[in-house]
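With one protein chain withheld, the remaining protein chains of the complex are depicted in position.
Per-chain numbering from 1; labels A, B and C assigned in written order.
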Amino acid sequence: MKIPRSKEDDYSQEIIAQRHGWLETFTGQHFPYLQGRPYEPGSVLGTCENYVGTVGVPVGLAGPLAIHGSRAQGEFVVPMATTEGALVASFSRGMSIITESGGCHVLSPGNVLPGETGQPYRVLGDALTKVSAVVLRDAAEAGRFDGWLREHLPQIVAAANATSRFAKLLEVSPLFHGDLVGLAFTYSTDQAMGLNMATKANEAACRYILAHSGGLAIDYFNTLGGDKRFVPDQAKGRYVSASVRIPAQLLQQRLRTTAHRMRRFLGACNILLAQRGATAPNIHIANALTAMFIACGQDPAFVTVSFKNASTTFEPQSNGDLLASVTLPNLLLGTVGGGVKLPGQQECLRMLGCEGDVIKLAEIIAAVALAGEVSVAGAVTAGEFTHAHTVLGRGLHGETAERKA
Amino acid sequence: MKIPRSKEDDYSQEIIAQRHGWLETFTGQHFPYLQGRPYEPGSVLGTCENYVGTVGVPVGLAGPLAIHGSRAQGEFVVPMATTEGALVASFSRGMSIITESGGCHVLSPGNVLPGETGQPYRVLGDALTKVSAVVLRDAAEAGRFDGWLREHLPQIVAAANATSRFAKLLEVSPLFHGDLVGLAFTYSTDQAMGLNMATKANEAACRYILAHSGGLAIDYFNTLGGDKRFVPDQAKGRYVSASVRIPAQLLQQRLRTTAHRMRRFLGACNILLAQRGATAPNIHIANALTAMFIACGQDPAFVTVSFKNASTTFEPQSNGDLLASVTLPNLLLGTVGGGVKLPGQQECLRMLGCEGDVIKLAEIIAAVALAGEVSVAGAVTAGEFTHAHTVLGRGLHGETAERKA
Amino acid sequence: MKIPRSKEDDYSQEIIAQRHGWLETFTGQHFPYLQGRPYEPGSVLGTCENYVGTVGVPVGLAGPLAIHGSRAQGEFVVPMATTEGALVASFSRGMSIITESGGCHVLSPGNVLPGETGQPYRVLGDALTKVSAVVLRDAAEAGRFDGWLREHLPQIVAAANATSRFAKLLEVSPLFHGDLVGLAFTYSTDQAMGLNMATKANEAACRYILAHSGGLAIDYFNTLGGDKRFVPDQAKGRYVSASVRIPAQLLQQRLRTTAHRMRRFLGACNILLAQRGATAPNIHIANALTAMFIACGQDPAFVTVSFKNASTTFEPQSNGDLLASVTLPNLLLGTVGGGVKLPGQQECLRMLGCEGDVIKLAEIIAAVALAGEVSVAGAVTAGEFTHAHTVLGRGLHGETAERKA
Partner (left out) sequence: MKIPRSKEDDYSQEIIAQRHGWLETFTGQHFPYLQGRPYEPGSVLGTCENYVGTVGVPVGLAGPLAIHGSRAQGEFVVPMATTEGALVASFSRGMSIITESGGCHVLSPGNVLPGETGQPYRVLGDALTKVSAVVLRDAAEAGRFDGWLREHLPQIVAAANATSRFAKLLEVSPLFHGDLVGLAFTYSTDQAMGLNMATKANEAACRYILAHSGGLAIDYFNTLGGDKRFVPDQAKGRYVSASVRIPAQLLQQRLRTTAHRMRRFLGACNILLAQRGATAPNIHIANALTAMFIACGQDPAFVTVSFKNASTTFEPQSNGDLLASVTLPNLLLGTVGGGVKLPGQQECLRMLGCEGDVIKLAEIIAAVALAGEVSVAGAVTAGEFTHAHTVLGRGLHGETAERKA
């Protein structure tokens, strides 16, 4: 079940063919576009104007990776598109440790709407918020506009929902300031990442407001430019959380480190960089997202938003095992639209069995991110662990003595 | 000088060939890999393990874009790699407006070191900071360690500088906390993005400290995991700032908007999203960076850091012209290493004349980002401008009347 | 209606008595504690242990300030407690400009709950979120715990609501990570700032969970320490937004500046500081909050949270008027509990007519903040305006010529 590698030349046609053979056995599928079949120009339609060809981003296989999710269940071979040497090898190592540990658990809580259940439990784990702005005739009428809005909400919702079979308006919240009223519209977007459908739906809602507010609203800006900035809304894409318990022995044998030491390393990162204003306690989740987004036809410009509040912990258990966890509250993904339909990218989605299953894709990406965090923390701490043994003498006290033991 | 397009079918072999012909005339170069020549597997060596092929990211041409920079001077045709429809067309429109306005000015201030000039002017516009952590034997000895550090700085600098012909240590700053001491090392990195050389140099510095501090330091973490998180250091890559003055008439004719309205739009974005914690006042600079990074073999995972403090303004001038400006304080780029050597990516770098000239590349990217901001703001404000005319009646006062005029 | 001042000695007993006379006429009230009556030690009970006396924070009068709010209506004399020279004078100037402009409008949108209206309009403008954490027996059971939570929400809500007549649980949202589940509880808190009642209610909810989840939850942390950190939740206290339209003539006469120039100044602040990671576009709202919080017995440690996303704009109107606006999305205030009952602080609350009316207090504070922003921006821009005239020669183009005119 191991991905074939060659120690002499891992880039020969032969070993590449061997990997494809293995992959076909594993997945029961063929991947001709990854192997070099050129994209028909027509297949690019809708993704790029003034088209002159493609740049190839190398794809390596990582895994297998065992996942227990709500949609992603079983072992996966993961295609990662990257130009950063060592990245695929490192993630693959992390995946095999997770798999040997029995796999990781992934949670994707979805949506719960107070307006539907009548209970105050509110979860927006599968939704997209897009903010538009309405310009008022007079700042002094903001309160009156707020009142108008409350009364005409059913019509506004109807206008937004009429624009698409897929986008469904879940929530509207206002942001007041002077003669501006921001309206944060939150949608469920089915299989799409959903920004385009949200744009259309917001447009319809804004037009309704402009046409029917009796002159209170005199203008609007449909796109507030916050789509590719980070705004700490809770609802930006899919919310997924993954964790794995790695036995102490595996840490020792495979990573030559300890749970304690991995925790110390991540703690040092967080506390020292916090002095300089760092947020989002993770090591390199941006790498996982970027490689997966490019391989699977997602928009890599959304890594900026998707990685922002991503967080990682390494929690030692009393028997020396490690509980490693990552949470990605804002994964902006889709399995329709954008680059998804490009033939090579389709193959990558298909390799993961994610055609038409965006939650499954989100769960796999969370597991991949977890693998990357474990692997890099292992590498950093193993390195120094060795040095500590080599360089340091006797007579250390406290924690260090423990590490030496 | 316009990029050839076909209204019937812009993805036919014919029109693509026509564009390549035009491009060869414009640049005096050929671009066979963009046109479909497959990458030799050996050319991928060092960028991707377990290699099984490539996914193609479509490349479109945008421009020409006129730039007056310190390194980038003249008109450029810009390759952008993206799967997001309309993106290339939108950037290209922005570029042609800049070019018709006489081009944009780009500033890249480089480095000025107080330690070298003896003057307190300090500029780190072409440098990279990487933080490592040293673990002390005893938190109570942090002050003593600080003293030791000050005394042994020449040796530490020498150890770091010895690791590479290119990385040169410019500054070291400490971060104290308990038994941890963070050391922020800032390097100039020549043509490289530089993270790998910084890692090596930090490692050497940390080893020197561990070996010679007489037991004060007992361990270290070389990589603090902040490389792909955003830490608001001033020194992360290349600092570039671009601006253009666009005549009112051009705004009207080409974008059907006004400087005032563009400013209002961006102001609405910034003020409303600020209520929800947004930072970095820009519209979609992440798109510019992502498309350029993928085309030119940069690491797109660094868009996360590079876009973070990017900022945009639209400032109306008294005669109705627009001064549009962007600043990118943290562009993480290199023209050696990573994906730069892949054959298609090399072609894109070569199309821009940036082989071995990372500052030129930074300046071009700043100009591209500027074009994207102008174009999208034009689109958003033109749309509503029309609506305002269509939907709104009479009797508007204040600003709106002005817009109607 | 002007606060009495003396040009010779504004700190003599005589002028102070004169101001008190004026104040008594204006408000119909006496303020003996402000005038020096010592606090009875018993009155301090519950606010400070190991009590040894008080430090006096000087209180100055600012205003009158005309406000059109939902609760605050009319003209107010505002007590500000500060030790920063010029602060009261500056705010008072801003207030008189607002009053001369016809007063400011203040909006406080309150709460709208989707679960109550059945409509997706969601506003939390008068609420408090406090996050507790539950520790799970096993990270792999997070999904099962989520399910249990959904089923038992009515009981959890009941447990929380039973702890107080005032705190009412409006929303619960989960945050998953490994073996931790954060629970963000959002309450309405009536007249109280509400943190203590939220703590009690969270405790009851957590205890219920611990006792009834059948071992899924094995522990909890009631207080997550985020109360005095900034977490960009929407629901932290009272949301208020104030704005005023200041005639161009008043700007010229009273502030010797223009709307254009005030906008330019604030724009320069925002764009340049954004490069260094600044958030929250405002000038010095922290000053308004601090002086009002201390005078009115609020907890000044909550200025940290209350000022964080505060935002200010100066928007020139087509006739040269200025629309100045501030929004304070997170004002943590109460008119019961804490320092409110101290006798001098009670007098300040009473001076504003805010006993038992926390929304009125919030609206007044928003108006005060607005006054401070207008005044300081006027001061900064008037200074340079003069310099521009003095220092600069002829032949300026563009904006500057306009300023000179």
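Simple rule for what comes next: contacts are C-beta pairs under 8 Å (C-beta built on N, C-alpha and C of every residue); 3 or more make two chains touch, one makes a residue touch a chain.
Since this is a predicted model, take the numbers as computed values, not measurements.
Colleague: Can you list the shown chains that the hidden chain touches?
Modeller: Output: missing chain touches A, B, C.
Colleague: Which is it among B:112, B:162 or B:248 that touches the chain not included here?
Modeller: Of the listed residues, the one touching the omitted chain is B:112.
Colleague: Considering the complete complex, identify which of B:277, B:316, B:339 or B:372 is in touch with the unshown chain.
Modeller: B:277
Colleague: Looking at the full complex, which residue from C:157, C:198, C:324 or C:380 touches the chain that isn't shown here?
Modeller: C:380
Colleague: In the full complex, which bits of chain B touch the chain not displayed? Write them out.
Modeller: Within chain B, the residues that touch the unshown chain are 68, 70, 105, 107, 109, 112-115, 117-123, 139-140, 142-143, 146, 149-150, 153-154, 157, 169-179, 232, 234, 239, 241, 243, 245, 277, 311, 313, 315, 323-325, 327.
Colleague: In the complete complex, which positions of chain A touch the hidden chain?
Modeller: 232, 234, 267, 270-271, 274-281, 309, 311, 313, 315, 317-319, 327, 329, 398-399, 401-402
Everything below uses one rule, namely that only the chains that are shown with their structure count from here on.
Colleague: What is the Cα-based rotation angle between copies chain A and chain B, on a 0 to 180° scale and rounded to a multiple of 5?
Modeller: So the angle, rounded to a multiple of 5, is 180 degrees.
Colleague: Same or different: do the copies chain B and chain C touch each other through matching residue numbers, with over half of them shared?
Modeller: same
Colleague: If you average the CA atoms of chain B and of chain C, how many Å lie between those two points?
Modeller: 38
Colleague: Distance from the CA centroid of chain A to that of chain B, rounded to the nearest Å?
Modeller: Using C-alpha averages as centres, the distance is 22 Å.
Colleague: If you look at chain C, which of its residues touch at least two other chains?
Modeller: Residues 232, 234, 277, 311, 313, 315, 327 of chain C each touch two or more of the other chains.
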